[in-house]
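So the structure is just underneath, and the comments pick up after that.
Excluded from the complex is one protein chain; the other protein chains are retained at their positions.
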Amino acid sequence: MSKKFDISNIAKLASVSLSDDEKQKLSSDLSVILEHVQALSNLELDTNIEDVYIHPLEKELVLDEDIEKPSLTHDEALSNAPKASDGKFMVPPSLE
Amino acid sequence: MNLKPTIGIETHIELNTNTKMFCRCKVVDTEDPNISLCPTCIGLPGALPVPNEKAIRYITLLALATGCAITKKGMFHRKNYFYPDLPKNYQISQFDLPVGENGKLEIVIDNEKDYVEIERVHMEEDTGKSSHEGTGRIDSATSTSLDFNRSGVPLVEIVTKPVIQSSKVAVAYIEELRQLAIDLDISEGKLEKGNLRFDANISVAPSKSDELGTKVEIKNMNSLRSLERAIDYEIKRQSSAIENGESIIQETRHWDESKETTTSMRSKEGSADYRYFSDPDLPNMVLSDKFVNQVKESLPSLPHENRNKLVETGLDLSDSNVLSKSEKWILELYFKVFDNTKDSKATFNWITGELQGQMRKLEIKSLPEWFSPNFLSDIIQLIDANKISFTSGKVILEELIQKDTTPDDVAKKLNLYQENDESAISKIVNEVIKNNQDIVERIKNGEDKLVGFMVGQIIKSSGGSINPGIAKEILSKELNL
Partner (left out) sequence: MELLNLSIRELNKLFVNKKAKPSELYSEIFDRSASSEAALHAHLSLFEETNLEKAKNSDERFSNSENVGLLDGIPLAIKDNINIKNEKTTCSSKMLSNFVSPYNATVISKLDTEQAIYTGKTNLDEFAMGSSTENSAFGLTRNPWNTDYVPGGSSGGSAASVASRSSIAALGSDTGGSIRQPASFCGLVGFKPTYGTVSRYGLVAFASSLDQIGPISKSVDDARIIYSSISGHDSLDSTSINDEQIDLPFDKNATIGIVKELMEDGISEESKKEVDKVIDILKQKGYNIKEVSLPLIKLSISIYYLIAPAECSANLARFDGVRYGLRVDGKTSYEMMENTRAEGFGDEVKRRILLGTYALSAGYYDEYYGKALRARKKMVDEFSSIFKECDYLISPTTPTEAFKAGEKTSNPLEMYMSDLCTIPANLAGLPAISIPTGLSSNNLPLGVQIMSKPLTDNSLLNFSEMLEKELDFNRTPEDWSK
C-alpha cells in the first residue's frame, strides 16, 4: 500500500526547484525507498512516543549560564556574504 | 442576524536576558547592524544550540505567574519554513510540550474583574530583522537587507484560548500581560521597541451557534490603538460579509495603519506545513521540582495581587488597576503615604493627579532624592485638618518637587497656614463689619452677592490665611443671613 505523493509540493516545502526530468527521477526513487520502508510502517510497536528520548543515551538537557562568550567580529560574520551593503546582508526582495 | 466575535491573541515577549536563547552572544539594542553574531545565531555549517538558563527561569516565572501547569519533561521542536531572516530556515520552538499550559490572566474591565484564559506559554528564538529597500512598500521593494543582531533573542510566546469577545478586553489583556512582564522583571515591555508584539485571530459566528467561525489572523498591529482599531474593523468586515451571505476565507491579513483597514496578504493561502519534529540537538528539558519551587519562591508581587492590596486600602477596582499599571515607585509611594493618611482616595488623587501632573509640567521623570513620602502625607493631613487650603497644598507640592525643604517650612515661608480659631476669626469679622457698614446695609437689603466681597475683605485684612469657610459662616451668623 504505497502512498501517492506530490513531488512538486515536497520540492516547494524543501525550497528546491526541480526540472521535470528531476521530478520524474526523484519521484520514482522515493517510491522505491518508501516501498522498502513500508515494512517498518506496518510494524506493530508497543513503545510509546512519550517514552522516546531525543538523546540516544537518554540524557537530559543542561542549561547554560547567561554569561556572554566571545563571538564573531562584524567582518568575520559577513566574510562569506554573497552580497552585502552598509554592514547588512542583501537579498532580492522577500515578500512577507 | 445576531453575530458574536471570538478573538484569540498570540503575544511574543522579548526577554531581557544578557545573552541570546541558544548562544551566548550579547543581546544588543543598537542601530549598528550585525555586530553581535556567532556561528550559531547566523546558522553557519556545524553550529549548535545551547540553551540559556535565565531564559528558562524567566519563562517559568511567567508560566507560574499566570497559573499555568508546568511541563516537567518538555522538549524543543524545529519549526521548519524558509525565510531570509531565519538563518537556519527553521526556528527552534516548542510544539506539543510547552513550558506552561492552561493558565489565566486577571484583567479589570469597567470596574469589574474578568479573566482571559491562556492556552500555552512556550519558549522560542527570535529572527533577524528585514528591511525592504526601494519605495518602502513590501510589494514594490527592490531588495531586502538583513540584520541578524536580533536573531536568537529569547522569545516567550503566549497564546490565549479563543475567549476574548471585544477589542476592549483585548487591549486590557495586553496591558495586563505587559505589566506582568515588567513586574516580573523579565522584559522592558516597550511596545515601540518591539519588546512585546501581538497578532490576533478573529472569527465571527451566530450568537446562538456553538461553533466558531472561520478564523482570520491579523498581523502588523504595532500599538494598542492599532490593536483596538484592527479588531473593530475586522469584526465589522467579517460581520458584513456574513450578513451578505459571503464566506470568510481562512487567511492572514495585514493591518494597514494609514488606511485603517486589514488587507489580504496574497502570498499565504491556507495553513503552512511546519513539519515540527523534536530538535535532535537539544535533549529533553527536565525541570526539577527543586527548580520550579525555587522559581516560585522568587515570584514578586504580581499586578493582580497589588490590586487586591490596593482594594483593601479602600480604593475601587478601577483606580487600583491604574496604580497596578504605574511605575513601581508610584505604587510604593501610594502605600507609604496611605500608611500615614489612611485616606485612599485622597492619596490616589494627589499621586495620580497633582504629583504626576506637576512632574509632567516640569518635565521630570523621577522624584528628587530629598522627596519623602511624608511630604505628601503631611500635605494631605494638613488639608484634612483645615490647616491649609487645597490650593495651598498644590503650591507646597510644587515647591517641594523643586527645592529640598519641608511642607512646614514652605507653609510658613509663604504664609499658607490657615487661621481656624473661631474667636480669632470673629474678631476680624466684626472689625470688618464695623468698617463696612454701608455694604452691610446693602446686604441686609438683599444684595447677596456682596457677601463674597465681605469675605474677601475679611481675608485681606487678616493678612492672607484664614479659613474662608469659617469666616463666611461667622459673617452669615453676625448678619443673621
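So that you can tell them apart, the chains are marked A and B in the order they are listed, and the count of residues begins at 1 in each.
We take it that contacts are C-beta pairs under 8 Å (C-beta built on N, C-alpha and C of every residue); 3 or more make two chains touch, one makes a residue touch a chain.
Here the structure is a predicted model, which means the values were calculated and not measured.
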The listed residue (B:188, B:281, B:305 or B:398) that touches the chain absent from the view is B:281
Residue positions on chain A contacting the omitted chain are 3, 5, 7, 10-11, 13-18, 22, 26, 29-30, 32-34, 36-37, 39-41, 43, 45, 47-49, 51-59, 61-62, 64, 72, 76-77, 79-83, 89, 91-95
Residue positions on chain B contacting the omitted chain are 39, 42-51, 78, 80, 82, 84, 87-90, 144, 146, 148, 273, 275-277, 280-283
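Quick note on the criterion: only the chains that are shown with their structure count from here on.
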Averaging C-alpha coordinates per chain, one finds the centres of chain A and chain B separated by a number of Å equal to 41
Chain B residues touching chain A in their complex are 17-19, 23-26, 32-39, 42, 50-56, 75, 80, 82-85, 89, 130-132, 134, 138-139, 141-148, 254, 265, 267, 273, 275, 278-280, 282-286
As the complex stands, chain A meets chain B at residues 13, 15, 53-55, 59-61, 63-69, 71-72, 74, 77-78, 85-96
